[in-house]
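Every protein chain except one is present and positioned as in the full complex.
Entry: chain A
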């Protein structure tokens, strides 16, 4: 800069000021493309690196915003998809229920499970029907697959169902083919079994087990399960029969309260 200072000494100083001012005036003339040329050079040299950085940062910010928006719509779509899938499953279940007929002399009151309790396996279920709907104690609960249990407590709008998987629940049953009678109950170590069937009884794997109607609690003919194993233990007066439950107690949803017609 010392050479510049040198120029500014004396008359050359005024000359340079005049030159700068003339240069400024020349830049003011729109017909001269001088300003455009200078502008282009400065933009390329000084502005472009910063503009590139700024654009990159803005692009990144847009990508981030877009990413957040897409994540939200993905979650939304997944929720809708789950709801649609659930509606589809419900549709299939309800179609199966449509053809379901109650035993003669009984009517069906549909209900929904709103809670299930039990340790390891479901033992009790709370349903959305109470005494306002006319539900009474000990009424049988079934679905299109078979017998589920009975009502053990009733409140204003809800009832509690004791499922067949509750070890304290007992059902008088009959082997549908041989008409042998017994008592079905759930044993934690073995699952659903039929007890009290005489040693000489004619029971084989695949036999259907239905409620016998004895005891007056359950009407006869409700499917309880299918025989999956028969053992004849020595020194025991009864057969050891294991059942596969007709109903899937782990996926209870819609069910019916079986009510005697008056």
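Assume contacts are C-beta pairs under 8 Å (C-beta built on N, C-alpha and C of every residue); 3 or more make two chains touch, one makes a residue touch a chain; residues count from 1.
Keep this in mind: contacts and distances are computed from a predicted model.
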What protein name does the UniProt record of the undisplayed chain give, "Multifunctional fusion protein", "Peptidase M16", "Superoxide dismutase" or "Rod shape-determining protein MreD"? "Rod shape-determining protein MreD"
Among A:51, A:132 or A:244, which residue is in contact with the omitted chain in the full complex? A:51
Among A:15, A:29, A:187 or A:244, which residue is in touch with the absent chain? A:29
Hidden partner interface residues of chain A, rising order: 1, 4-5, 7-8, 13, 16-17, 20-21, 23-30, 35-36, 38-39, 42-43, 46-47, 50-51, 53-54
